[in-house]
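The complex appears here minus one protein chain, its other protein chains still in place.
Right after this comes subunit A.
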Amino acid sequence: MPYSAEISREAPSCFVFVIDQSGSMSDKFVSIGTPMSQAVADTVNRFLQQLVIMCAKADGVRDYYYISVIGYGAGGVRPAFTGGLANVELAPLSQIANNPARIEERTKKVSDGAGGLVQTTIKFPIWFDATAAGGTPMREAFSKANQIIERWLTEHPNCFPPVVIHITDGESTDGDPSAEMQHLQSQASSDGNIILFNVHTSARSTNPISFTASAAQLPDQYALMLYNGASVLPDFMRKTAMEVLGYELNEGAKAFVLNGDIDLVVTAIEIGTRPKLLR
């Protein structure tokens, strides 16, 4: 049965983020007044934090996952970590845990157990800063993702299949990435195909479409290209989606969002990365 491999230190899995850092990502989400690049960076930093915390034990962080964050924009296609992980393409989770670029302190209100709230300080590490400049070399970015995944699968042929999450607001400026997306989708471990999320976001978030099983409502060829490039959500992810969204997705639902606001980006990441069978 596909997608049943245990994720362990001996058999880790991996998450790859491919993030559009082109100039248009500096537009602000109308709903929250924050630049899309900043909201996406916050979201990815928060995801990394939560994953590290989840895999942390008293003696350190267990390498159940390896992580890659690839950015594409003015500087071409390159690893997007900053600080101690600058230029690192793929890092085990423990290395990520121990090398944030900086750690900010934030206050958080938590329950005091007696119906009230108390303020507590939490540490908020940052690995990845917002960047928004230049064009949108999406084809090259997917070529890089293919290289990373090919190498990973050669070294981990039986792993729980990697998940690739692509977040963008614009159209490719270096040619059609469809072939690279199709190739990426077709890569597989013995436990199943990798899962590619195409998450399109927009400042106004008008007419959002998410996790649809049909291309009928898509407005244009560009949307169709992202839809076709996205994987069909495996059953276990549709179950996760049910928990996250509270409603059932049709069989054939795609790992695809069009015109999403930041909440839909977060939802897609949650559906794509909720862990399974950690050992």
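Everything below uses one rule, namely that a contact is a pair of C-beta atoms (placed from the backbone, for glycine too) under 8 Å apart; a residue touches a chain by one contact, two chains touch by 3 or more; residues count from 1.
Quick note on the criterion: contacts and distances are computed from a predicted model.
Per its UniProt entry, the chain excluded from the display bears the name "SpoIIE family protein phosphatase", taken from "FecR protein domain-containing protein", "Amino acid/amide ABC transporter membrane protein 1 (HAAT family)", "Ferritin-like domain-containing protein" or "SpoIIE family protein phosphatase". Screening A:61, A:77, A:91 or A:255 against the full complex identifies A:61 as the residue touching the chain left out. Mapped onto subunit A, the interface with the missing chain covers residues 6, 8-10, 49, 52-54, 56-59, 61, 97-98, 100, 103, 110-113, 120, 122-123, 125, 278-279.
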